[in-house]
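All protein chains but one are shown at their positions in the complex.
Take a look at chain A:
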């Protein structure tokens, strides 16, 4: 794609869970200083889905947190839905733009947890926290990209698109279609912590070449916390994966992460 609406694309930034990210020049009409913006092209949606998604994004954009990525606009052209947000050149936990210290990961995750708490305080569940949605900044990180799967396609609990198997970071309860609560975001934060602290996912190796098998494995096998983790981190991960009613709040998790840096 060369662009959408009045955004001219510079290059692709990779696949997200239900669309592709692009680096684009900022159109003059946007009242921000930045030279570049990130545009996510979600793909074909109906008119209703466009309205619902825009409403969700408006609610997300209204939440005040220094650790949430700033959204610019949402729109559609020829039925193709897109939204734009601030461009952060530091990359994500999944693919940092340059070498990073271990402590940077903890700091970025703590920031993402604080952002999740701000969303939760506003009655919003993110639903799609994973290493590629936690962006690295100079002094911490920012949480990006609300999970819109259920808004864009009702009934879809995971879209199956995307380069990373983000199903690994999704609470199986929400895959099964159980009512969404803030606890699902704690699962995702805990699984992300496990991934970079232990270097492996909570399901061990997943058959990524076979999405259906991956889903079956995630739904049928309990998560396993690596024995290589220091006890303090292992306990923190376990608390996030445990019974939803006993999981810490995102803010509590952030405080715990700060003590690890």
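By definition in this document, a contact is a pair of C-beta atoms (placed from the backbone, for glycine too) under 8 Å apart; a residue touches a chain by one contact, two chains touch by 3 or more; residues count from 1.
Here is the rule we use: contacts and distances are computed from a predicted model.
Among the names given as "Hydrolase", "Forkhead associated (FHA) domain, binds pSer, pThr, pTyr", "Methyl-accepting chemotaxis protein" or "ABC transporter permease", UniProt records the absent chain under the name "Forkhead associated (FHA) domain, binds pSer, pThr, pTyr".
Of the candidate positions A:12, A:95 or A:122, contact with the hidden chain is made by A:122. Within the whole complex, the absent chain has one touching residue among A:80, A:225 or A:260, and that is A:80. Hidden from this view is one chain, which touches chain A at 1-6, 29-32, 43-47, 51-52, 54-59, 61-62, 64, 70-80, 83, 121-125, 150-151, 153-161, 165, 167, 175-182, 211-212, 214-216, 219.
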